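Quick notes on the structure that follows.
Omission of a single protein chain aside, the complex is shown with its protein chains in their original locations.
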Amino acid sequence: MSWVSKGFLWISLCSFSFVLAIIIYVIFYFWMIPPTFYRMPMFFDFSSPYPVAVVSLPWKKFRYMNQLDGSLHLCFRESPRNMHIGMLKFTLEIWDNNDTIVYSRFRPTVLRYKDDLETKMETLTLFVFSLFGWTKRQQCQDLILLEYKETSDGFLRRCKDDLTVKVWINKADVEVYQSELLLKTRLRGIRHNMKHYKWTFSWICITSIWFWLFSVLFGCTLYLIG
Amino acid sequence: MSWVSKGFLWISLCSFSFVLAIIIYVIFYFWMIPPTFYRMPMFFDFSSPYPVAVVSLPWKKFRYMNQLDGSLHLCFRESPRNMHIGMLKFTLEIWDNNDTIVYSRFRPTVLRYKDDLETKMETLTLFVFSLFGWTKRQQCQDLILLEYKETSDGFLRRCKDDLTVKVWINKADVEVYQSELLLKTRLRGIRHNMKHYKWTFSWICITSIWFWLFSVLFGCTLYLIG
Partner (left out) sequence: MSWVSKGFLWISLCSFSFVLAIIIYVIFYFWMIPPTFYRMPMFFDFSSPYPVAVVSLPWKKFRYMNQLDGSLHLCFRESPRNMHIGMLKFTLEIWDNNDTIVYSRFRPTVLRYKDDLETKMETLTLFVFSLFGWTKRQQCQDLILLEYKETSDGFLRRCKDDLTVKVWINKADVEVYQSELLLKTRLRGIRHNMKHYKWTFSWICITSIWFWLFSVLFGCTLYLIG
């Protein structure tokens, strides 16, 4: 073989094994890393004196998780009743399967006050949009009820059962358009490193797979063409 | 026979059996696949403290069904009483024939708030339409009370009796222009495939019916014309 065909063979093997290594790594990555962000709608039972919303957090979902971070996204109705209801208290509790509370935090909040004139001027300004149903009079808030630093000591690693998240409101008169629990989780062990130091990890892995693949393919080729 | 008449015979048999195969498949399809969408008007009994509407779901209807998905379509009257009634709670219960609850979900909802100025401006804008009765002051909502993912494990397959759907409201003062339960069902087994992979399935079936018909017709023709 001439040096041209040798060089061509070398380059093609090189690039082929590089592409293959990237594909293998991407498949491996998405197989290893479960989704770490969840949106869960919270449906409060406003017929009880302390409205409560319950969502379950099955073990299957947080199997590889270490820590939780989450906030409650609430859209309050901008009605006079809500405006004058005063301080609200949102309590998040995480319950075990054995009916014990493993985590509990509360956050106080209140709606931003708007006096009568401001409301009227806002109505006049936004009238065209609200006529077609594009806007509605609401105030959205994000209450951070779960923090990494408060759940840092291997909070989820010790749990081997399903968990239940309960959120309480202290006043039943409050009017809420919609509420969602946004959960972010931090993985544990090698998965955390794979996700957090994404570029470093992927560079190391892809390079090693590439070299291994190239050596195997090159050896096979040499053996075949004699 | 000349090759012209032979070709003509071949083409006419071919097209005739193709059209016949399509007709046979269409008849077969509509015989196999029952309707999967139902609109059921809900009549709430507002004379009781917890208004309830009941519709029956006979076994005959969901015989070939696997899962249910449904929403309650409600049109609220935009009256001051409704506007200030606060949070409403709609509970859907599916009752067995043996008076046991097999499914139960609730959803909270509230009317979109409009202050006095907005209402008046809307009245002025839409006056001509409301004078002739083309619009009425209402707010329509869709409450998703049955979800595929919550009824996924062969929810309807295990039931062998008639079911009853009950919807409760927690406040009797609410004013509702009209309410409907919109039910979508997912078929099971071969019917689900026939409906879901419509084009693939029909292509395979029509082709096989076509070939079978053509061979039968062609054989008969050859036998008859000797």
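We call the chains A and B, going by the order they appear; numbering starts again at 1 in every chain.
Basically, a residue touches a chain if its C-beta (ideal position, glycine included) is under 8 Å from a C-beta of that chain, and two chains touch if they have at least 3 such contacts.
These numbers come from a predicted model, not from an experiment.
The chain that is not displayed touches the following shown chains in the complete assembly: B.
Considering the whole complex, the residue from B:D142, B:D161 or B:E175 that touches the absent chain is B:E175. Note on the undisplayed chain: of the listed residues B:S5, B:S104 or B:T123, the one touching it is B:T123.
Residues 43-47, 51, 77-79, 81, 119-120, 123-124, 127, 130-131, 136-137, 172-177 are the ones on chain B that touch the missing chain.
Heads up, the rule we're going with is that only the chains that are shown with their structure count from here on.
Between chain A and chain B, the superposing rotation on Cα atoms measures out at 35°, rounded to the nearest 5. The distance from the centre of chain A to the centre of chain B, each centre being the mean of the chain's C-alpha atoms, comes to 33 Å.
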